[in-house]
Structures are given as structure tokens and as C-alpha cells.
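These notes are about the structure you will find just below.
Complex shown without one protein chain; remaining protein chains in place.
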Amino acid sequence: MATQASRTAGRLMLSPAVVLLFLWMIVPLAMTIYFSFLRYNLLMPGTEEWAGFDNYHYFFTDPAFWPALVNTLTLVIGVLVITVVGGVALAVLLDQPMWGQGIVRILVIAPFLVMPSVSALVWKNMLMNPVNGLFAAMARGLGLPPYDFFADAPLASIILIVAWQWLPFATLILLTAMQSLDQEQMEAAEMDGAGVFWRFWHLTIPHLMRAITVVVLIQTIFLLSVFAEILVTTNGGPGTASTTLTFLVYVQSMLQFDVGLGSAGGIVAVILANIVAIFLMRMIGKNLET
Amino acid sequence: MTVTIRTLVGASLVLALTGAASAETTITVATVNNGDMIRMQRLMPDFNAKHPDIKVNWVTLEENVLRQRVTTDIASKGGQYDVLTIGNYEVPIWAKQNWLLPLDNLGADYNQADLMPQVATALTVDGKLYAAPFYAESSMLMYRTDLFEKAGLKMPENPDWDFILQAASKITDKAAGVYGICLRGKAGWGENMAFLSAMNNTMGGAWFDKGWKAQFDGPEWKKTLSTYLELMNKYGPPGASSNGFNENLALFQTGKCGMWIDATVAASFISDPKESKVADKVGFAPTPTRAGGSNHGNWLWSWNLAIPASSKKADAAKTFVAWATSPDYLKLVAEKDGIANVPPGTRVSLYQNPEYLKVAPFAKMTLTAIQSANTAHPSEKEVPYTGGQFVAIPEFQAIGTAVGQQFSAALAGKATADQALAAAQALTTREMTRAGYPK
């Protein structure tokens, strides 16, 4: 359908975005790859020298590496499960007729609008603090010992905070999808005597699959780089219990100021993120076919 | 509403001023969001009146964020700041890299001879002062006199760790929300490791031996960690593994701690009736040591103002540094906010001022603590490093934090003391080898 002229015009219009993104990707990437082969510590200028694969070797043998890898996956998958399941449930609920639906939507959307650092600070201090936090006060009111969230369940606490931030996003996308559900088909199924769960499983869920795919894809991209929440709450600890790959790279490049090592970590993180992405596309990409 | 108007008026004023005074120099000052620095910002009208040609932009950040930002900037020569607020940990390291401007002539009324010698020494490299101390602190033991009385305890002049254990057990009343002792547990080289490194000094231990070999496999660290864990597990507050200075301060101020060993600067906060519920019931004693020991940890920290060598406005920056750290500044604070609130620990004359001694019951103990801090020889053993609650090498930030994570995990019950020590030994050895020690 497209003529040669419009094809050329299309290329022209596409090129600024592509060129800019390509530069944004390749320049830092090239610098990072270069740094990753150097012995390069910002605090000790003048000692830069070629290091070969030393930095990579060192990064992979870091005792925190494997825990960080596992924590990263746990965090991403945990948040995805909570937000997708919770999002579907909320979307189905909010799609029902009720009074004040607009206000409920406003309440539900709110966490998505809060800066990550603010929400981490609020959860850490005002809610989860085992002495002065509200949860501790509630526990005391019930005669229970307060629960020390960040010491006893650091990763789970972070998952909870991040899931709280992303639940609105999932809910809203799924709710929009719900609203285009074919009501006549639903009613026909109901006439045929299909139960609520049958209808949910065989009509609602398939209809939502595309939306769920989008939620998973977009959230994964953002979740792989979750960082502020960890820095503010647990600082990766206790031990390495809540250190993710991103956080490990942070420790190396911003605490040790070991740019060489941090760069190697960054490259490893990019490769792993892309493996996750490819895996994801294989698994759910077919839902995205247009 | 009024706020909006005021801001608008202020903004237009600023515009008018910048338009009028073209000879004005603008400097950017990076500082920590601690109480004394916030006060300094409030007192800026005095500076502006004295130096109308210098405009100051503030960057006020939480300590860890500030440190990371400032270090990134100075190491990559970003040149975003003209005055930096840095600790005595950074000063000698950065001065050796020639990243800081020596501050030799801060003016006639600066009175450099009045600086607390222990503090000044830590900021001097090759005979030159590289940063001007803003306030300084050592560590001490703060305790609740009412709880001690109730338990029939008397604080000895020179408490040792055995006494602390015993006292903690007597005053702990968890049902009433009173915990015998609060100590730092949050991982970080400047958090739990500051306390634990100092405590290890009191036990006669060290971070490294003469050949830069890590000492976590020695008996002193074992004793340090086991005493610490016993104290905290039995008598400490819940959630201790995420408590740093601020969290403990809040706990103490709200009456939840019987004892607290931390920076001397805390004393003025817990004695302030506006912020503290227990202001009239606090006592002070030296940092405990081992039975028969005499090393009190050698904790010495100062927040200092320094000028990066890359600053293009060094003269204006120097004027500002001199204003903020001179004896006149102390007078200014005394006039405006009362003498109890002057930044402590930097000037000998302050501790000879009878007025100050009268309103600051903690002054004497603070002075003793600072004077007894020997940063040149932090450990009783012969060691290749200087410092105190830290080791003054660039690698320490990262190593200290990683070790702190291990000890924090031990406190949270995620690892045993032996596991934590073994992990600390392994990772310290690994990092030191990578960094090329022994050098």
C-alpha cells in the first residue's frame, strides 16, 4: 500500500528517534565496555591500566553475585505475580457496578503517582519501622510483638513496596481491557448455565491475555532497574539478603568507585537483562502479534 | 497563599539584585542535612550582610547521598561545588590527591591556634590544613539516670563492658518498652562499623596487622562481636539491624533506651527538652572499655568545610569557609540560638567558657572524649594505618560497608558470629588483595 515516496518519508521520520536512541545506547555502552577492561578506580587517579578480563572474573567470583542474581529474579517475579494477580482481581472488581467508582479509581491510581524514593521513605519510616511505625503500633494494640520487616523479611518487604507502586499500573491497563470484554458473549454463556468461575477462566482471562502480556513486559523493564527502594530501605542487607544485580553494581561503582569493576558488572547486567527479555518474548511474545 | 506571595516577592527581589549587582559571585555549597548545618543556613542573613557580593547556593542532602555525589564530582573533576562538607575520613585521602585547596590564610580573626589539636591534626597533611572543622565529635556513653537509680545502679567513672552487660540486664523492661541498650546495627562503614571498629579498639584489637593482614580471625574481634551480639540480642530494641545514629537518637529521645553509646554530638539533642522526653534524666560517661583497659575506642569524627582545587571561585569560597568556622560564628549562634547550640568540638576556647559549661552538662565529657582520641595510633597494636572508628584508606568505604553487612546479618540472626567473622575475613582479604596491599 505504501508508495516508494512515503516509504522514504517514513524512513526520514523514523531516523531521528532511531539515531538518537542508538547514540544514547552505543556511546555509554562503548565507554562502559572499554572501562570494564581497565583497572580504573576514581579515587586513585593515574593508576589506570589494561586489566583484560580481571574485572569480569572478579565480578563473577564476588560472593554477592549469585545471591544478587537470585534476588533480582525473585524481586521481578514476585512483583509481577502480585501485580498481575492483584491487578486482574481489582480490574474485575472495579468493572462491577458500584457507587462512587470514580473515587475508588482515584484511590487505586494514587501509588503510581508517588516518587519511588518518597514511597520507600514512607513505608520504611512511617509504616514498617518496628518501633515507631504504624504496623508496630497495630501489633502492640493486638498484643503481638512487632515484626521487624527489614531484618526478618528484607526482600519480601521490598517486593511489597514495589508491588504497591506498580499495582495501579497493572490494574488500570487490565481495567481498560475489561471494559472491552464482549458482554453479550458473557451473558450467552451465563444463559447456557456456565458458572462464574468457568466464565472467568474461559472468557475473561483469554480476553485479558494481551493486556497481561503488556503489563509483564513493561513492568519487567522497570523492575530490573529497581534501585532507590533498596538504597533507602535495607541498603542491600542484612548480609546480601536484598542485594540485587543493580544494587551490586551500585556498590561497586558508587561506593568503591571502582569504575572498572562497576562497568564489568553493568555489562553483565545488560546481558542478563537481555536474556530475560528474549526469554520473555519467546514465552509471551505471541500474544503481542498484531 | 502568603507563602506564594512571599516567594514571588523574594524571586523578583533576587532577580532585581542579580540584575543590579553584576560583580556578584555565586558559590555552591554542598552540605549534610544535620541540625548544625541547617542552622548555618538559617543564619545566612548575617553572611549576606557582611558579604553582599557573594551569593550562596545550597545543596543540602542526606549524608550518604551527599558523599556519593561529592566524591563523584571531585574525582571526575565535575566542578559543580565550591565548598564541600566532608568528613575527616576524606580530607587526608583527597588532600594527597591534590583535590583540595590548602586553607592557610583564613584571615586574622580565624585563630587557627584555638582549633582542637586532635581535630586539626586529622585535617592536616604535610603541615597544611586542608579543611576547616565545622563541628567535631567523639563517642561516649549516654544513660538514663532515673532508670539507673530505680535499678540501684551507679555509673562507675570508667565503665567496662562487663558492667554494661550487667546494667543492661537490670534496666531492660521490655513490657514497658524500655530496652537496656541501643547500639547501631544498620550496615555501613559510618554506621555499625563506626561503633564496632571503635569497640574493637577498646578490646585491644585492630583491623589490620603490620602487613595489612585482616584480623577478623583473631580473638579481639570475636570478643567484640560476641559481646555486641549478647548485648543487643538480650537487651536491645527490635529492628536493631536497621538502626543507625538517627534511629537510635529517636529511640532514646522517646525514652526507649536505657543506655546508648554513640557520637558525643547526640548529647545536645537528648538534653534538649523541646525534642527529648527524657532531657532532664540523662547522664554521661566515657565509652566503655575492656576490664582493666584504657583504650576508649579513639572515635573522632569531624564535619569540615573544604574547597575543591577545581573551584574557580576559591576566594569567595574561602570567605565563606572562614565565616562559617571562625570564633565569630560561634558567637553568632550563641546570640541567636543560645550558647548550648553552638557547633561543638572544634575550639578549645569553647570549653573554657564558663557560660557554655553551665548550660551544657555534657561539655566536660565531650572534651575528655575528644582529647583522648588518638587517631595516629588507633589500636594498642602496631598498625600501618591511622583513623579510629574507621581506617583511613580509600578502600575502607566499600570494605567497611561489606563487613558491616555481615555483622548486621549476624545481628538480625541470619548468620552466626563465627560465620559473619569468617565472611568478613574472606571478603576483606579479597578486597585488599585486589587493591594491591601490602603497598
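Chains: A and B, in written order; residue numbering restarts at 1 for each.
Rule of thumb we're sticking to: contacts are C-beta pairs under 8 Å (C-beta built on N, C-alpha and C of every residue); 3 or more make two chains touch, one makes a residue touch a chain.
Quick note on the criterion: contacts and distances are computed from a predicted model.
Visitor: Quick one: the chain not pictured, UniProt calls it what, "Carbohydrate ABC transporter permease", "Tryptophan synthase beta chain", "Pyruvate dehydrogenase E1 component alpha subunit" or "Peptide/nickel transport system substrate-binding protein"?
Guide: For the chain not displayed, UniProt's protein name is "Carbohydrate ABC transporter permease".
Visitor: Identify the residue among A:137, A:189, A:203 or A:284 that touches the chain left out of the display.
Guide: Within the whole complex, the residue contacting the unshown chain is A:137.
Visitor: Any idea which of B:24, B:62, B:337 or B:418 touches the chain not displayed?
Guide: Of all options in B:24, B:62, B:337 or B:418, contact with the hidden chain holds for B:62.
Visitor: Out of A:81, A:144, A:205 or A:221, which residue would touch the omitted chain in the full complex?
Guide: A:221
Visitor: For subunit B, which positions touch the chain that isn't shown here?
Guide: 3-4, 7, 11, 28, 30, 33-35, 38, 41-42, 57-63, 65, 69, 72-73, 76-81, 177, 244-246, 249-250, 253-254, 265-266, 269, 275, 277
Visitor: For the chain that got dropped from the picture, name the residues of subunit A it touches.
Guide: Within subunit A, the residues that touch the unshown chain are 1-2, 6-7, 9-11, 13-14, 16-18, 20-21, 24-25, 27-29, 31-32, 35, 42, 90, 93-94, 96-101, 103-119, 121-123, 125-127, 132, 134, 137, 140-141, 164, 167-169, 172-173, 175-177, 180, 183-184, 187, 210-211, 213-215, 217-218, 221-222, 224-225, 227-228, 232, 245-246, 249-250, 253-254, 259, 262-263, 265-267, 269-270, 273-274, 277, 281, 288, 290.
We take it that only the chains that are shown with their structure count from here on.
Visitor: Please name which positions on subunit A make contact with subunit B in the complex.
Guide: Within the complex, subunit A contacts subunit B at residues 41-45, 58, 63, 129-132, 136, 145-146, 148, 150-152, 234-241, 251-252, 254-258.
Visitor: Subunit A touches which residues of subunit B in the complex?
Guide: Touch list, subunit B to subunit A: 68, 71-72, 75-76, 93, 97, 186-188, 237-242, 247, 250-251, 254, 256, 394-395, 397-398, 401-402, 405-406, 408-409, 411-415, 423, 426-427, 434.
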